[in-house]
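Apart from one protein chain that is not included, each protein chain of the complex appears where it belongs.
Labels for the chains are A and B, by order of writing; each one numbers its residues from 1.
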Amino acid sequence: MLLQVRGLTVRFGDDVVVDDVSFDLDSGQRLGIIGESGAGKTLTSLAVIGLLPDTASVQGSIVFDGVELLEKTDAEMTLLRGNRIGMVFQEPLTALNPLMRVGRQIAQPLRIHRGMRMKAALDRATELCARVGLPDPERMARMFPHQLSGGQRQRIGLAIALACGPSLLIADEPTSALDVTVQEEVLKLIDGLVKQEGSSLVFVSHDLPVVATMTERVAVMRGGKIVELADTRDLLDSPRHEYSQLLIRAANSSDDDFLNLARLGKT
Amino acid sequence: MTAMFQTESLCRTFKLPRTRVLGAHASRRALDSINLTVNPGDRLGIVGESGSGKTTLARLLLGLDVPTAGSVSFLGETLPLADMKSFRRQVQAVFQDPRSSLNPRMSVADIVREPLECLNIEESHSARVDESLAAVGLSKEICARFPHELSGGQRQRVAIARALASRPRLLIADEPVSALDVLIRDEVTAVLSGLTTNLGLTLIIISHDLKVIARLCDKILVLHRGIAVEHGAVADVFRSPTHEVTQRLIASVPRMPVARNAP
Partner (left out) sequence: MKQRNSTLVIGASLVGFSIAVFLLSFFWTPYDPLEIKPELSLTRPSAAHWLGTDENGRDILSNIIVGSRATLVVAMVSVMICMLLGVSIGVATAMSPKWVESPAVFGVDILLALPTVLLAIVLTAVYGPSTSTAVVAIGLALSAPVAQVTRREVKSILLADYVTAAKTSGSGSLRIVRKHILPNLRASLFVQASGASAIAILAEATLSYLGFGTPPPDPSWGRMMASLQQYLIVAPIFPLWPGLAIVITVLGFNLLGDGLREALDPTLRRQTD
């Protein structure tokens, strides 16, 4: 079992924002976490990678590859981040350092975790740019984030997250800020890369159709709790919890008008 | 029947900051030769990705911006009208972000009342505020509350109520539900949909989300990089899109997988 989360509870003072969350993730598996805003999805993923703000108090257990993460110091977590666990964020503009060329940003984890020298790391960074589907990778690597489009920035974000071949990739709303055509491309990219690397994936989103196509299992979160955890297919066909049923019904009906007009079938 | 809105070769170009001290200004063509007709009772959806010019078009239609070339006419008169107050009484708007579309320091009552005060509406203001709130499904007791006490869906409904206060004939909604949670989206979409049936409003919805357009509109205009690439009835355009941009947009919409136990 790659990742085992048991009884994860996150508090800000008296406010319980993640409430007794438990789930497993095996090697190569993909888990979706779905819910509305404020449900605790992002905080759960931040807890796993150890990036919760200092004001948060955490209880429970997060065991990654046999090691209890909640006992680790920040310095120890730094060794894991970008190395064994990679994360892609929602807003490509703020997740990248505006003052550093993107090639160097991809090179950073390689230098820190693989001890590569700058030249070798930059070469590998250019390869990764190509791998994430950026045309003209040598030129792209020398660009600054503001010179790139949202979709291109998100590809860079992926390159950084995957640079050291992590066994776990956490994607927190990676396409929510992107145009719908770009979203489709980036999702395909994530799908392909995760398959190639054999990594596990935790995919956080509020968008049910997206989660449905990207993952095999889904955890539905509401008010900090997981109200249902099931195989994606089972959840879509016969959701058990009332809240899941609401979500699925809403997503389906929202689809229906569009699909009827377009005379398209479901995927 | 006079069209409500008519645009003729509408263009809007923005000057970009100089990159060299003595160089010329570069420019960005946000809208290029848009010809648009909106008839009373229409429910038009304006669709496009970011940078397509949809918000620029909305601002031009609302008289918040001036075209670089071409014109916008409302009921036959070119904007800006001599009597802008009359225009504003008839054409109202709802904006995207429920967090910033309401003044955090004003109560709901003050917010909804603002157009009544500014546009010299003669009816009883408090009665009109109550009616507008009721039209969006909110009760009177929300009047004393402040935006931070409301949920995203409630805020958006207050924004719609504000737009309805002056009894407008046309409502422009710029991404009205994009920032809302999925379950809330339904409620607000239903409110907007009801406005056309119950109040006979002409609706212009701007969105990047084709599903929202499908639910609310009967006509559609597709923008791409400032150019109108396709327009027509929603059913026709969705079923047989002629332009490749439209085709890509339709194909990229994320869809729910088929249920196994579906008929």
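We take it that a residue touches a chain if its C-beta (ideal position, glycine included) is under 8 Å from a C-beta of that chain, and two chains touch if they have at least 3 such contacts.
Note that the coordinates shown come from a computational prediction; the quantities given were computed from them, not determined experimentally.
Participant: In the full complex, which of B:62, B:136, B:177 or B:217 touches the chain missing from this view?
Facilitator: B:62
Participant: Identify the residue among B:27, B:103 or B:247 that touches the chain left out of the display.
Facilitator: Going through B:27, B:103 or B:247 one by one, B:103 is the residue touching the chain not shown.
Participant: Which of these, B:34, B:79 or B:93, touches the one chain of the complex that we don't see?
Facilitator: Residue touching the chain left out of view: B:93.
Participant: Mind pulling the chain B residues that touch the left-out chain?
Facilitator: 62, 64, 84-85, 88-89, 91-93, 95-97, 100-106, 114-115, 118-119, 159, 162, 166
To be clear about the criterion, only the chains that are shown with their structure count from here on.
Participant: Over in the complex, which chain B residues touch chain A? Could you list them?
Facilitator: 49-50, 152, 181-186, 208-211, 214-215, 234-235, 238-239, 248-261
Participant: Chain B touches which residues of chain A in the complex?
Facilitator: 36-37, 150, 179-184, 206-210, 212-213, 233, 236-238, 246-248, 250-255, 257-267
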